[in-house]
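One structure below.
For this view, one protein chain was removed and the others were kept in their places.
All chains are identified by letter, namely A and B, in their written order; residue positions are counted from 1 within each chain.
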Amino acid sequence: MSDPLFLLSILCAFLILMAAGFHIHSILLGIGVIGLALIQDFSIASAFLRSDPFGQVASYALTTIPLYVIMAQFILKSGVVQDAFIMVYKLSKGKPTVLGAMTVVIGGFLGAVSGSGAATAASLGSVAVPELRSYGFRRELAGAIAAASGSLSGIIPPSIILILYGVITETPISDLFMAAIIPGVLTMLVFVGCVIVMHRRGRDVSQPVPAPSSEIRISARRAITVVMVGVFMFSLIFGGIYLGFVTPTEAGAIGALGAFVTALVLGKVNRSFMASSVKDTATVTGMIMLILIGAAIFGRFVSFSLLPRRILSMIEFLIQYPSVVLIILAVVFFILFMFIEGTAVILMALPVVLPVIQKAGIDVLWFGVFISVICTLGLITPPVGLSVYSAAGTSGVPASSIFGPATKMAVAVAVFVCGSMIVFPELATWLPSTVSR
Amino acid sequence: MHVLNICYRAFGFIKGFGLVLSGLALAGMILSISADVLSRNLSGNSIPGVYEVVMFYLMPLSVLPIVFYAFAQGVSPRIPMVFDRLPARFQKALYLFVVMAELLLMAIVAFYSFEYAVDGTTAGHAFPAAGDMYPKYPVYYLIPIGFAGVAVELAFIGLKNVMQPGVWITYTKDQATIAEEFQV
Partner (left out) sequence: EDTFNFRVTSALSPNHGQWQGFFKPWMEKVEEESDGRISFTTFVSGELVKATNEPDALKQGIVQIAAPLLPTYDPALFPMSEVPMLPLAKSSPKIGSLALKALLESDVPLKDGKTFSELEYEANGLVAIPITISEEYSISTTGQRFETVEDVKSVTLRTPSRIHEMYAANVGINSITMPAFDLFDALSRGAVDGSFLFISDWTGYGFDELFKYTVTDVNLGHFASVMAVTEEQWNKLPEDLQKIMLGAADEQITEGAQLWVDRREKIMKETKAKGAEFVSVHDLPPEVSKLLMSGMEQTWFDYIAKLEEKGLPGTELARLWRDIVIEQGGDVPAAIHDL
């Protein structure tokens, strides 16, 4: 089978199974198993099925997923978030767009402590979506804001993708982190812009308009509690990480403990608090794990088929036109990241792309940030968008409706951020160059 | 139908047991990582073995015994845009086919991961931590348990669809309920 035909049949299989109503994890798993059986034989599929699921789960880095999720549950169930949103709403003089923008900025801050876009999106889905909804955001936009804000963890350092890229290409990781700051902030700003534009275009009239700010009363005691909890969690996580007490992975556990202590102090902890926290955490992490296991098998199939390296070798002849190569690569990666989990794409495509990049004279450091931006967008594009699924799982807004606005945001970032990175490479290369090495 | 409901409730106990296990493992993870961080910052020494125990025991224990509970909640993403617009009679037949195909897939994963667990038991797979060896193979069985659990859940859903009118996406929620729940 020729490569384009092969690619097309994978795509068709995906769409048909989706239309038939299969769950995403089954689609990934099913195409992976059948694909492996077709290109080799069933024994190779079963060989991967034996050990990959366990290998996927037994990971220290993945502890951030259940831990960030349960941290969000603890905070949410102690009622602080609702108060926080009321306060910000009051301060913003009743402008809901400020709340939307604030959610994105919170996502950016969370991104600075978390490497995983799925974990932060899950937290924001449960914490921010109900609040955004009650201030008049359409449910799909509220979900998309949570998903997009959560996805920022993928590009704002520390980021698993940047670390992986650094290790594979032997690019200094601190340079990559520095280089990602401006594009990361730009991505955040583009998301904020999207929130403002998309919210103006259609607010949810079915929701009651919240009372004018002067009429909402929040007692001084509750306001002080909100501020204290905020300062406590912020210093625990950020202070812990930036003063060197904890690593970002460990911050998940420390944050969860801190949030639990907070709930304890506020007198919220009882049997139902514990039971519902564990249940809600189980629902989200179980869902993410099923997808990750399916994605692992699907990724093995794509690797094994050698398709990415063959496609990329087809464009090798374009090397004398670096910007053409870049635009093609951006499109190819955008598509790969749509379907396949981010780290898997990096692992399967980078060994092939890297020589092309180097031959075309493209800066490897710059390219790492470029590809990480695109990877971050993969978290919010259909059909496989882990941040969207996480936000959907915790907020109850269906993933299929979130994908609409989320994809628009992704395209906006792809055009504005990736475009300006191509036009002004200094956006990534300038910061690292200011540090004497 | 009555019998099926009784069986499903019995299966619910197993889910509850998985939740308790997962909750304990989560608590263990939070406490042991926090204790490790504390110990490192106070004495400069991390607690030997915490890293490995979290990775090989607590992480699988906290996320695997609950996959079938999670699946039963109906949050596992599917994109029902096309499905929901199909003719009603066709929907049921199609969903039954989907349920059976997914059941087969989950059973396949359960089967091969079980085979791996048995092989691992025979070979005595272990991980080194704090200067000693700890058996790894017992946690291998959580994968087949989790996937077999999803398969059983799918079997319940399939039977419910056969015995009751309507399209039941999960055992307790039909299409309309799922759509409505997600509207909130």
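One rule holds for everything that comes next: contacts are C-beta pairs under 8 Å (C-beta built on N, C-alpha and C of every residue); 3 or more make two chains touch, one makes a residue touch a chain.
Keep in mind the model is a prediction, meaning the values are calculated, not measured.
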Residue in contact with the excluded chain [from A:6, A:109 or A:245]: A:245
Residue, one of A:117, A:158, A:342 or A:398, that touches the chain absent here: A:158
Footprint left on chain A by the chain that the document does not show: 43-44, 46-48, 50-52, 55, 60-61, 158, 160, 163-164, 166-175, 241-249, 300, 303-304, 306, 347-348, 350-351, 354, 437
Residues from chain B at the interface with the omitted partner, ascending: 40, 43-46, 48, 51-52, 116, 123-126, 128-131, 133
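Operating definition for what follows: only the chains that are shown with their structure count from here on.
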Chain centre separation (chain A, chain B; CA means) in Å: 22
Residue ranges of chain B in contact with chain A within the complex: 18-19, 22-23, 26, 29-31, 33-34, 36-37, 41, 51, 54-56, 59-60, 62-64, 66-71, 73, 75-83, 94-95, 97-98, 101-102, 105-106, 108-109, 112-113, 115-116, 119, 139-140, 143, 147, 150, 181-184
Contacting residues of chain A [partner chain B, same complex]: 18-26, 29-30, 33, 46, 49-51, 53-54, 57-60, 62-63, 65-67, 70, 139, 240, 245-246, 250, 252-254, 256-257, 260, 274, 278-279, 281-287, 289-291, 293, 382-383, 389, 392-393, 396-401, 403
